[in-house]
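Only one protein chain is missing; all other protein chains are in place.
Now for chain A:
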Amino acid sequence: MSESTASPAEGDGPILEMRGITKTFPGVKALSDVNLSVDRGEIHAICGENGAGKSTLMKVLSGVYPHGTYEGEIVLDGAPASFRTINDSEARGVVIIHQELALVPYLSIAENIFLGNERRRAGEFIDWNRTNTAAAELLARVGLTESPTTPVSTLGVGKQQLVEIAKALSKEVRLLILDEPTAALNDQDSEHLLDILRRLREEGVTCIIISHKLGEIAAIADRTTIIRDGRTIETLDMAEPESTQDRIIRGMVGRSLDNRFPDRTPVIGEEVLRIEDWTVHHPTQPGRVMVDKANLNVRAGEVVGIAGLMGAGRTELAMSVFGHSYGRDISGRVLVHGREVSVKHVSNAIDAGIAYVSEDRKQLGLNLIEDVRRNTSAAGLPKLSRAGWVNEHEELRVAEEYRESMGTRTPNVLVPVGKLSGGNQQKVALSKWIYTDPEVLILDEPTRGIDVGAKYEIYTLINKMVADGKAVLVISSELPELLGICDRIYTLAAGRITGEVDVASATQEGLMSLMTQEADA
């Protein structure tokens, strides 16, 4: 960054103005005449449903979509900006941190921070002293106490996120864009991240934050711009008393969501799934117990929740039940409709009528290079085939049927799943498992990273499943969600089931105290 651009006029006029941005892909108008104005030193939130155009707008701003591929103009610090690459935008102090972190796991924190922007001496050699001292200073600014030489792979997601921010700071960032920064973080890490953002605001860094967590936006944003269907709807001043979460939701979905959870009258039948004395050990650290003698059951027509903090063993419990997909030295019994079943392999679990929709859609749930059709049929191929041969016409029909009934937004079912938005990917993942016609569905964080409108659709789908007599087990970090959709909730702490609460008598505070119960307390 050269000296001439480093000292723009402070304090007057917005730092960023995007005017009349229109971006068209073949057949789709992703953005249509979008206007965005961001003031100097504010935290500006952008809200919108999946596919509303938030990420596209940020890609236009950061030069991922080069100047000339969109209409409209961008004015940064009063001067027009026509970025052709990300490097162009970073040179003007615009840095974007994507939802999927882009750190190299085996390199140290310091190496990651200065990757591509190395502190050099004598031309091509790295000045390690300068690198590590500078990194330590940046880490202090984001509240990390780790040594700069720590490999990134040893850090949790929350700390990795902070390293990303430190990396942005090293580029002398003036406008920091965060895309869903807290989607993968627990409450404590999220809170810490928001604190850091507040501190950066005091230091004069302007922030654009894309988030689905409205509570978070209410807590941190100065102003919020709402985007719907590729258009700017309005910009709310969050200091105004009428800028409530409900107000934002109304703007995002274009209707008022009085109830965030669809109504359901539970019709509860016989027990479908019972897990007895389920114990699971860590896959690589023998002797470390991840799930400790867990007992639980789910009945037909019932939605049962599992609440627990990060590391409590929620996903470990679910994945070990689903075909021993996690852990070793697994003991205990799994019963479906009162009969003990083997779950040694995923295909046994599927045959027994168990389905597991993974928390991590991209890594564990879907084959992103394959199309919607093949992903929909991936787990239910036996249903589509005779003697090992797949009926492809039937497969296409099934995929179309599920696209319609689930309301998946895609031009057709031959589009690679990787090109869909998060909410629509989740609908494909659900389709895949509902098509296997399971008795019990285990949904691991079914609404993570998807917007309010799509969440409501997912809840409606859950209600439809239990209305059909299925049993549903939901794992979620969001207590209001569990309280909103479940009939019963188990709490999990350090691998042990610490409580079983009927939803009628459950409160967030009560659950939280069970979730934080110490072992042998």
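Quick notes
Note that in this section contacts are C-beta pairs under 8 Å (C-beta built on N, C-alpha and C of every residue); 3 or more make two chains touch, one makes a residue touch a chain; residues count from 1.
Criterion: contacts and distances are computed from a predicted model.
You can't see one chain of this complex, but its UniProt record names it "Xylose transport system permease protein XylH", from the set "Xylose transport system permease protein XylH", "Vitamin K-dependent gamma-carboxylase", "Gluconate 2-dehydrogenase subunit 3 family protein" or "NADH-quinone oxidoreductase subunit G".
Per the touch definition above, the residue from A:Thr22, A:Thr133, A:Ser385 or A:Ser477 contacting the chain not shown is A:Ser385. When the whole complex is considered, the residue among A:Arg314, A:Lys432, A:Lys470 or A:Arg496 that touches the unshown chain is A:Lys432. Check A:Phe322, A:Tyr402, A:Tyr456 or A:Tyr490 against the missing chain and you find that the one touching it is A:Phe322. If you put the missing chain back, the residues of chain A touching it would be 25-26, 322-323, 325, 345-347, 349-350, 356, 358, 363-370, 374, 378-379, 381-382, 385, 388-390, 392-394, 396-397, 419, 432.
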